[in-house]
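Following this message is one structure expressed as structure tokens.
One chain of protein is taken out of this complex; the other chains stay put.
Residue numbering begins at 1 within each chain, and the chains themselves are lettered A, B and C in the order written.
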Amino acid sequence: MKFYKVKVEEREVLGSYTLLRYRWPDRPVEPGQFVMARAAGYPETLDPFLARPFSFYDYDGEMASLLFEVRGRGTALLDLTLTIEVTAPLGKGFHIDPGLGRAALLGGGIGVAPLKILGRRLDTAGVPHDVFLGFADARSAVVAQEFQGAAVATMDGSAGNHGTVLDAAGPLEDYGAIYSCGPNPMLAAVKLAAGENSLCQLSVEERMGCGNGSCNGCVVPVRGGGYIRSCLEGPVFPAEVLAW
Amino acid sequence: MKFYKVKVEEREVLGSYTLLRYRWPDRPVEPGQFVMARAAGYPETLDPFLARPFSFYDYDGEMASLLFEVRGRGTALLDLTLTIEVTAPLGKGFHIDPGLGRAALLGGGIGVAPLKILGRRLDTAGVPHDVFLGFADARSAVVAQEFQGAAVATMDGSAGNHGTVLDAAGPLEDYGAIYSCGPNPMLAAVKLAAGENSLCQLSVEERMGCGNGSCNGCVVPVRGGGYIRSCLEGPVFPAEVLAW
Amino acid sequence: MVVREQKSRVDLAVELCGLTLRTPLIPASGTLSKEALDEVEGVYGAMLPKTTTPAARAGNPPPRVAETPAGMVNSIGLQNPGVESFLQDLDAFDLGVPILVSVAGDTVAEFAWLCEILAGDARISAVELNLSCPNVECGGLAFCAGPASVEEVVAACRSAVPGKPILAKLTNEGVVENARAAESAGADALTVINTLPALTVDARARKVLVKGGLSGPAIKPVALRAVYDVSGVVNVPVIGSGGVVSGTDVAEFMLAGATAVQVGTASFIRDPQEILDEFTSYLKDNSLSAAGLTGALRGVRPVLTGGEDI
Partner (left out) sequence: MVVREQKSRVDLAVELCGLTLRTPLIPASGTLSKEALDEVEGVYGAMLPKTTTPAARAGNPPPRVAETPAGMVNSIGLQNPGVESFLQDLDAFDLGVPILVSVAGDTVAEFAWLCEILAGDARISAVELNLSCPNVECGGLAFCAGPASVEEVVAACRSAVPGKPILAKLTNEGVVENARAAESAGADALTVINTLPALTVDARARKVLVKGGLSGPAIKPVALRAVYDVSGVVNVPVIGSGGVVSGTDVAEFMLAGATAVQVGTASFIRDPQEILDEFTSYLKDNSLSAAGLTGALRGVRPVLTGGEDI
């Protein structure tokens, strides 16, 4: 896998999350696509060993941005460094079809990340949409300020509605398209709530080895049996494909 | 092994070597003693894995300094960082005995490091001494400027005499004490040149695992057979102890 | 560009079982998909896709990968579409270098059957037998665990595919005995080693994370030792695998006795072209050719009084 060393041009703390911007010229990015990223790679260090997957939060043709939450060692280091290593955009993103009518975007926790660039692209395509965001608490909900007009819920009730993102959203059947990203159990709940009538697309979260389809590490179970790679055939899948 | 995180207060480039100073209060340092040091340790990183041994270059009761040459990964990282991890002073240093008369100090390459603090302590003890330094070339010989009055030789003749440190020194038989640090083959040559009449002390260089006597990794062969640990019983040995 | 041109004067080619490899690098089976091939043009001296089995295999449920200090543990479970579908897709791996095909069966008969199928396929230059299947059970016992079963499988495959070289890929456990057995049964080369059986634990959740095979730089010293020991007792070429992450690592494996070297996990964390470039620089700096390296350290520093501490 080819990594590019890029400078962190900007870093912004948004509650529990960090927003980080770097220059990424001339390569188109689909909403829902991701990069493998890390603070520094070989030969500087082998620790941490693997790069980590992050969705594009935004991209304006020049500056790309990632929104991330510090969980373990890889993200902790990412939070400190001035240069990072990233791959070219990877995976299949969200499919935008203006013919489907109004869209609902549902994000859970750090899963809100790809909804920013998705919302922008929907705007460009003239697709009306509502945004629903669920968080653990007020601190992680700070990022909601970046999503104008979004309905917010928190599990502890410290900001927005008390409850899950689905509580904030209400019934979903009337939306022509549903886009969601968040922890896998939340995605399963969204799939259920979406019913059969809309195009429901889910961006899944699995551990990755390579990010380019080589290791078969990042699979999700599919309807009809077996597994497919979320880094190459996903991370965004039509809900009906997934055996959840 | 206990490591102390210290700030690098000063860094100075001396030809091919780097001089680095950190605060080290209240613990006596013998000339010839060393520390295990590294750029950062666990939990920041496991790469490089082991700390590296470095002689004390100087210590004034408050600031300790190390002089080092970048060779591999560990020293390359040491050359970049703002904080380092060091142990307390380790090993047995040079024995100073004013009764022995005039002393010769012979340093080869980065092996000049412990001769600075040694020279200072000899001055304090009122022991007259001559300093002879050998280097590969003029660039590594830059550090000689820190040793006033030292005779210098370089292998390529680009600074000082052309030849080895022994060429610069001439006959050693008349010195009451001989102190030397450098590559092991040089130490063997010094031992030979020193003859039997003086107290000849050599600071040896062996790969180390622990630095505190625990691993038995750093041994040197001793006269009469077997091996002893250079980190605990050394790194300075009376020449006659070594089976070289 | 100028740099690359200078580098190309270094002789990177090696001979392996009558095949000429443009470079001694081979992708380790299971670590390079057809979708990622455009990233590696010019790097490898041969192609080696993921192990194929008689029928399609779904593989293990996720999580399948976990990071470890200087390595990773995987438990893919040999997910693959089966040999038929594999052969339909094989042209994708034609990058103008020899194609080696890795096979695994649950029984000796399956191994031999796979070899028969491949025997007539002119696109395939050699077959690698994945004899390291600790996850394949056979009559209640681990298959291919000892020299007897290694010998049996290799012999059966040897007659099933008489026209092509056979590479036997061995695990670390019992590697020297198994290498001898594979050689005597007719293996033309040995790939040494596969991943080490390993476990990762999620202490916070208090459960097993991934039980699988350890790969990456963490295992390099173990793989180097296996290559060194094996190449000292067999006469067939040895292909090194395990932990290569730099051009210096490639050199170390060849010095230890390898004729060619596989790059696996490293290709997830860096561009394999850089590994080749580093190796080329190493040869250049030391005025060496790739083929001249193999086994060059044998006998140097003969102070090996018996090995590891205990």
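Quick note on the criterion: contacts are C-beta pairs under 8 Å (C-beta built on N, C-alpha and C of every residue); 3 or more make two chains touch, one makes a residue touch a chain.
Quick caveat, the model's predicted, so the values are computed rather than measured.
Touching the chain that is not shown, out of C:A256, C:I269 or C:A290: C:A256 (per the contact rule at the top). Taking the complete complex into account, B:L50 is the one of B:L50, B:L100, B:A136 or B:M155 that touches the chain left out.
One chain is missing from the display, and on subunit A it is touched by residues 46-47.
For subunit C, the residues in touch with the chain missing from this view are 30, 51, 60-61, 68-71, 73-78, 104, 130, 132-137, 173-174, 194-201, 203-204, 206-209, 211-214, 216-222, 224-225, 228, 243, 245, 248, 251-252, 255-256, 282, 286, 296-297, 300-301, 303-310. Listed for subunit B, the residues touching the missing chain in the whole complex are 1-3, 41-43, 46-51, 74, 206-221, 225-227, 232.
Quick note on the criterion: only the chains that are shown with their structure count from here on.
Taking the definition of touch as given, a chain qualifies here only if it contacts subunit B and subunit C alike; those chains are A.
In this assembly, B is the chain whose CA centroid lies farthest from the centroid of subunit C.
The centroid of the Cα atoms in subunit A and the matching centroid in subunit C are 36 Å apart. Within subunit C, residues 69-70 each touch two or more of the remaining chains.
Counting partner chains per residue, subunit B has residues 46-47 touching two or more of them.
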